Structure formats: structure tokens, C-alpha cells
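A protein chain is absent from this complex, but the other protein chains hold their places.
In this document, chain identifiers A, B and C correspond to the written order of the chains, with residue numbering beginning at 1 in each.
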Amino acid sequence: MMIGAAVAIAVTMFLALLRALMGPSVYDRVLAVNMFGTKTVLLLSVVAHIAGRSDYLDLALAYALINFIGVLAVLEFFRLRKVQQTKEAPPGEAVGAADEVDERPIPGEGGS
Amino acid sequence: MTGILSGFILSLAVLTALGAMRARNLFASVMLMGIFSLLMAAEFLLLDAPDVALTEAAVGAGISTVLLLSALALTGEEEKPQPRPPWIGLAAVIIVTAIVFYAVKDKPMLGDPNTPVQTHVAAEYFPMTREFVDIPNVVTAVLASFRGYDTLGEVIVVLTAAIGVLFLIGPEAPVGRKSPPTLRQASEGLKHHQPVRIVGKIAIPFILLFALYVQFHGEYSPGGGFQAGALFAAAIILYGLLEGRPAAASIIPTRILRIMAAGGALIYGGVGVVTLVLGGNFLEYTVLNDDPVVAQQFGIIVIEAGVGITVAGVLLAIYHAFAARGET
Amino acid sequence: MTIIDWISGALGVFGGFFVLVGGIGALRMPDVYTRLHASSLTDTLGSLCILGALMLQAGLSLATLKLAAILIFLLFTSPVSSYALGNAALLSGYEPRQLRTLEREKRP
Partner (left out) sequence: MNAFLDAFNYWVFAVLLMIGFYAVMARHNLIKKLLGLSVFQAAVFLLFISMGKVDGGTAPIILGDNWDAVFSNPLPQVLILTAIVVGISTLALGLAIVVRIKEAYGRISDIDAPKVKSGADTPS
């Protein structure tokens, strides 16, 4: 049963990695990294169970902690970038949009 | 089962590395490097190296992402398109690839217990650890006792790197292009994200506790000074992210951080000098106590503490240097 | 197989299922917010099921304590990261794709 769960987690890691590779926006990538981190924690817990070594769980705990810090670092980065853009751009211009906005056009949005 | 999982993880790692190197946007590259680091750490665990996996997770996935992002905030994140194909670089890569692949063909099978790697000194370490040190984590015993010189050297290297960073972008280093002051905005941290702030603040004491556990339980489970130092630094960095860097600097001022960075290395070297004075060799802990095993364990605990203090001090000093650069 | 084993196995399968659904959702959904929705909701339930299954297997031991610590930590931080991420995306001007936009896209 646990092996089945491990397989499901591994497949999900692959899906999350695809999302991280595809983007398209920066937020998708962060989302993928966050998801990937959680899946790694789960996978390690399952591996610890299968290997029968409970001391591996320390690692899973460390991963959970570190993953959170990673996401917060990204948020802080977004905030800093926004501060910089507001500073650099002349007032009145739109700033701070995701710089890799979804490339597919959204038809009808402008016309209506 | 483990073999299949390991192969799967390695394939993902190759994919991630390719993606990270291909991406034009450096932010995407850094995110993929975070995933790459997690994958490598998981692979290390599957290869029976939990200590290394813990280090890679704390240092590679956590602190290095923070550092890379702070550097990106200072330098911009778009990579300019290459003007022409890099012929010389490509040629060099192709030649080296041929050589490396030729060499890999002769590698022994994975897991073969009769390779020279396994049959030389490594086999001695288990009986020696049992006899002289008597702690369950052989990695810690080898790290801190049998190869103590090596580790002292690494600690000095880490310290030197921090000195270099502080010279280059430390508080006293000259600032090139002055940008208008944004000190107030930039040092705010994530204060406006109330849920993040509350949960983060709840988490910090537990991370610190976990760091201490990793530090002082390192003889019995995966852990030790390097990992604990990185986790400790991560906890303080988390506070800095939540409340702004100046708040983190007010808990542990940068002056203290420098003392920590140098002091830890000094503790390590000091133990060596003490053993010299007591009539032993440099870093020969046996002379520290009447019972040689107790003396070894005592020596390991002290130098691991030194390592932890240095690593925490160095990583935090580097973080402050990068984060403060964006505020001026 | 005792009853505990059955419960734990079922939890493991459920957890694997939810985790997988979250992964597919994060890959197939049309924009950031829906992907966030798919991944974050299943993350919580999936972790709860899988770690719960492992805790049942481990019985009363130090391992259970560590698993509980991991679980509690994940239950706290995972929704918070999702919230913060969605918040950052919205504040930066990334518009959710409206249903009507999607419908219009479908039309030739």
C-alpha cells in the first residue's frame, strides 16, 4: 500500500516538475516548487517507513521547514522587485505586472 | 524498489538541470535549481547518506535560494540573448564530454563492495569508531575525529569566503551606482502578510529547537555542526524575511555575527592547541580526559559546536551583506 | 493483517489518490489561481492521509512523534504559502481568467 503511495507521489513530482518547466508565469513556477517540496517531504517519510529507519524522518522535518522559508524568500523577492519597479518607472505607468504573463491571448477582454 | 526510485529521481534531476540552464529568465532558473537541490538531496538519502542529504536540504535548497534571490534583486533577472553561437565553448564542451564519457565506461558497478573505494581506509573506520569513539553516527566520528584536520581546513575556507563577501559587499564596502533611498520600503519585510507573519513566528522557535537538536544529537542521528549552523541561520533569516532585515540584525547584530564566524573557527583550533599543551598531537582528543573514549566524545562535541557557530555566523553575515545592499 | 493495517493501507491509497489528483490539477488547470486551488487543497488532505497512514504503521514510538510534528508543520505552512502566493499574484496585477473569457475562447 505504501509503495503505491510512493509511486503516486513520484508521479506527482514529475507533474509538478513539468509545471515548473512550462511556467508560464513566475507564480506557476513558485507554485510548482512549493508543491514539489511538499511531495519530497511525503516521499521521504514513505522511504523512511519502507527502509525502516525512523531517523530519516529528521530529514523530512528539515525539508518541511526549509520549503516554507524558500517560499517566503520568493515573496520577499517579489516585494523588493515591486519596490524597485515603482521607483524606476515614471509615475502613472502601470507597473508590477507579472513579467511573463500568460502568453495566450485573452480574446474579447479589450473589446467588451 | 529503491533502485527504480533512484533512477527516476536522477532522470528528473537531469531534466531539471537542463531546464534551469535553458531558461532565459534567471528567476525561473533559480526556482528550478531549488527543485534540483531537493532532488539531489532525495537521491543522497536513497544512496544511504542522510547526513549529506540534510546538509544539501538545509544549505542547497534553503539558504542558496535565499542568496540567489537577493543577488537577483540587485542585478536583474533577464538574461540577454546570446549574440552568436559560442563556438569555442561548445568545442571545449564536446571534447571534455568525449573524455568524461570514455572515463565513465570504466567505472565499477554501482554498489560493488570490492572497489578500491570500499576496501582501503573506509573499512577501518567502523572498528576504529567502535573502539575509540563509540558513537553511533560514524560519519560524525570520521568528520570530527579521524579527519579533524580536513574539517578544520573546510571551516577556515568557509570563514575566508565570508571575509571575501564582506570585503566586496559588506557594510563598509563602497556602493557603486547610488540608487535613491528606499530604506523604509525595502526593510519592511512581509509585515503586511498577516497570516504569513503569524505562522512564521510560531515556526521560528521550533526551527531553532530543531537546529539545537541536530547540533547536539548529531552523534546519534543525522546531523552535526554544519547542518545545525545552516538551520540556525535559516531560522534567523526567516525572521528577517518576516519582519525586515533590520529587525533580524537587531536580534543578532552583524558585529556579533563576525565574532561568531571567527570565534567558532577559533574554538576548533583552540581545542587543537589545548591538546598540544596537554601533551598530545594537534586535535588528538584522547588527552582531554582520563577515559580516552569520553575524551573523544567531549572533543567531538566541542569542535562540532565550533563548526556550528562558524557556519551560522558566516551564513547570516552573508545574508545580511546581500540584503542590506538593496536598502542603500 | 490487523484492522490497523487495513485502515492504514486505505489511508495510504486515499493519500496517493489525492496527491495524484492535485498533481494533475496543477498541470491541467487554466490559470494560476485554479492551479493553486487544485494543488493546495489536495496537498493538505493528501499529506494528512499519507502521514496518518505512516503514523498508524509506526505505532506509539518516537517516529509517530516526528511524523506528527511534520504533519502539524505542513498543515500550518502549506495553506499559508498558498495564500501568500495567491495574494502576491493578485497584487501584482495578474488577473484571474474569468469564466466568460474561457467560454469565449471555446467559441470559434
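By definition in this document, a contact is a pair of C-beta atoms (placed from the backbone, for glycine too) under 8 Å apart; a residue touches a chain by one contact, two chains touch by 3 or more.
None of the values given here were measured: they were computed from a predicted structure.
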Among shown chains, those touching the left-out chain: A, B
Hidden-chain contact residue, picked from the options B:Ala161, B:Ile198 or B:Ile251: B:Ala161
Residue of B:Leu18, B:Ile202 or B:Val273 in touch with the missing chain, whole complex considered: B:Leu18
Residue ranges of subunit A at the interface with the undisplayed chain: 51, 53, 55-56
Residues of subunit B in contact with the chain not shown: 6-7, 10-11, 13-14, 17-18, 20-21, 26, 29-30, 33, 36-37, 40, 43-44, 47-52, 55-56, 59-60, 63-64, 67-68, 71-72, 74-76, 79-80, 82-83, 86, 88-90, 92-93, 96-97, 100-101, 104, 107, 109-113, 115, 117-118, 121-122, 125-126, 130, 136-139, 142-143, 147, 150-151, 154, 157-158, 161-162, 164-165, 168-169, 173-177, 220-222, 224, 226, 230, 311, 314-315, 318, 321-322, 325
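We take it that only the chains that are shown with their structure count from here on.
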Which of A-C and B-C has more C-beta contact pairs: A-C
Averaged-CA centre spacing for the pair subunit B and subunit A, given as whole angstrom: 22
Interchain centroid distance [CA atoms averaged], subunit B/subunit C, Å: 30
Geometric centre distance via CA averages, subunit C-subunit A, whole Å: 13
Of all residues in subunit B, the ones touching two or more other chains: 190, 193, 196, 200, 203, 206
Shared interface positions of subunit C, touching two or more other chains: 69, 73, 77, 80, 84
Residue ranges of subunit B in contact with subunit C within the complex: 190, 193, 195-196, 199-200, 202-203, 206
Residues of subunit C touching subunit A in the complex: 8-10, 12-13, 15-17, 19-20, 22-24, 26-27, 31-32, 35-36, 39, 43, 46-47, 50-51, 53-54, 57-58, 61-63, 66-67, 69-70, 73-74, 77-78, 80-82, 84-85, 88-89, 91-94, 97, 100-101, 104-105
Residues of subunit C defined as touching subunit B within the complex: 69, 73, 76-77, 80, 83-84, 87
